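Here the complex is missing a single protein chain, while all its other protein chains stay put.
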Amino acid sequence: MPKSSCDDATATHPGRHQTVIEFRGVNKWFGPLHVLREVTLDVQPKEVVVVCGPSGSGKSTLIRCINGLETIKSGDLVVDGQRLGDPATDMPRLRTEIGFVFQQFNLYPHKTALQNVTLAPIHVRRTPRAEAEQAGRELLAKVGLADKVDAYPSQLSGGQQQRVAIARSLCMRPKIMLFDEPTSALDPEMISEVLDVMVAVAEEGMTMMVVTHEMGFARKVAQRVVFMDQGSIVEIGPPEEFFSDPKTDRSRAFLSKILHH
Amino acid sequence: MMIWQQLQSLVGSYPLALRGLGTTVAVSLIGLLAGSLVGFAMGMLRAGGNRPVRLVIGAWVDLIRGTPFLVQIFLIFFILPEAGIELEAFTAGVIALSNLAACFICEIVAGGIGAVPKGQVEAALASGLSRWQRMRHVVLPQAMRIILPPLVGQYVLLIKDSSVVSAIGLTDLTRVGWLVVQRVPNGLLVFGIIGLGYFIVCYPLLAIARRIERRMGAAHAEVQL
Partner (left out) sequence: MLGNFSFRVILESLPAFGSGLATTLWLSLIAFAGALAVGIIACALKLQPAKLLQAPAVVFIDAIRATPLLAQLYFLYFGLPRLGIVLPELVVGILALSLNSGAYVAEIIRAGILSIPRGQVEAGISSGMTFGQRMRLVILPQAFKVTIPPLLGQAIVLVKDSALLSLIAVAELTRAGQSLASDRFMPAEAFITTAACYLILYYGLKALAALSARWVGLRPARQDRPA
């Protein structure tokens, strides 16, 4: 069976820089609001990092900087060897290597699930339509939506839409997958179907950064948990350590709030 | 009876009326077509071009929206000949109407593009689509649904505005009325019929615009007072 072109979405690329995402003293302001303060962080290939924190902590802004949806004001951010903010960096090309899953899914309402998934591969990577569609169908089957290939987003539930969104990002065979609160807009009974897909992606070796409050997911697949508060990284550590023995008052306070639902 | 004589005279003006109707249709059609093409281009530039382009287009659109169409027609008809461009009334009328159409359509198109949710643009951006690809596959298709109702409404307004070209002597439907009423001094009858002529053209378009708007799912709940 021919290898689907979306299968090696998770293969490592030999000869790459060891660290795939590098923040060095990154700062960002929204007007007078200091949203990211001296953020320094490294993410290794195949690593799964969960970012959590209270509202306004800057966690969404953090990952939105990685694919250039937000720009940093000072410091250095190097992703896949490319420096963000450098005019020489080819942003569209860099973005093809980074998959982004939004809280609001942002599926194209005027296109079917399959068309959503294949739009970028066909027009950006110039994959022939037949090849892209075959890969797209396989990916949609992988996320459990083989029968919804021709459905429009308005005909899908929230959980289904988000899974299509994940398939859409995966079909570009990115090196990094970013998730911005992927389950926050979902009804509770649909959260697990999306988390299951994300776990499968992680287990295939994808480098992932996930902003979420779903601590079960963190415990299952994350190598590290990054806790942010008011723009700074307050604590970083393996999940078991972070949950059982938080080192700072702020992380303790945060954990007590979210673990008591 | 006077009224019968008048009606007879009116029937005799039938060829003139037909000519007037033809002129109105021609001016409107060309004006709307040219105006739409230019207007769409302007609108896309206004929504996504670089700053100087947006400012220049904005300034011109403001100029056209801030002055009466009658004055614009006079400017084109009387001044361009001074610059050496000879114009007949029809051409001047078409140029003026096309320009008017382009400016108003530009604003409608720019507004529609701006109304597409930012999340859509971000999703397209995040997949690495270029600006033109984003516009073509994601933004424009969604913008069209927002643009269509006000666009059709604007077409109706422009067809009615075409009546102003009668002021420079172009024999359109309104001018036919003005000419005929000199001989048949029954303003109610003559312009009642002229009005009917416009009504037959414009009312269906208005109805279509209203239907499109309703189908787009107007979010307002009908308030029962």
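Points to keep in mind about this one:
All chains are identified by letter, namely A and B, in their written order; residue positions are counted from 1 within each chain.
Simple rule for what comes next: a residue touches a chain if its C-beta (ideal position, glycine included) is under 8 Å from a C-beta of that chain, and two chains touch if they have at least 3 such contacts.
Small disclaimer: the values here were computed from a predicted structure and weren't measured.
Here one chain is not drawn; of B:Arg19, B:Arg145 or B:Lys160, the residue touching it is B:Lys160. Although one chain is not displayed, its contacts with chain B can still be listed: residues 63, 65-72, 74-75, 78-79, 82-84, 156, 160-164, 166-167, 174, 177-178, 181, 185-188, 190-192, 194-195, 198-199, 202-203, 206, 220-225.
Quick note on the criterion: only the chains that are shown with their structure count from here on.
Per-chain Cα centroids separate chain A from chain B by 47 Å. Of all residues in chain B, those touching chain A in their complex are 117, 119-120, 122-130, 133, 137-138, 141-142.
Residues of chain A that touch chain B in their complex: 67, 69, 92-96, 98-100, 102, 104, 106-110, 119-120, 123-124, 168-169, 172.
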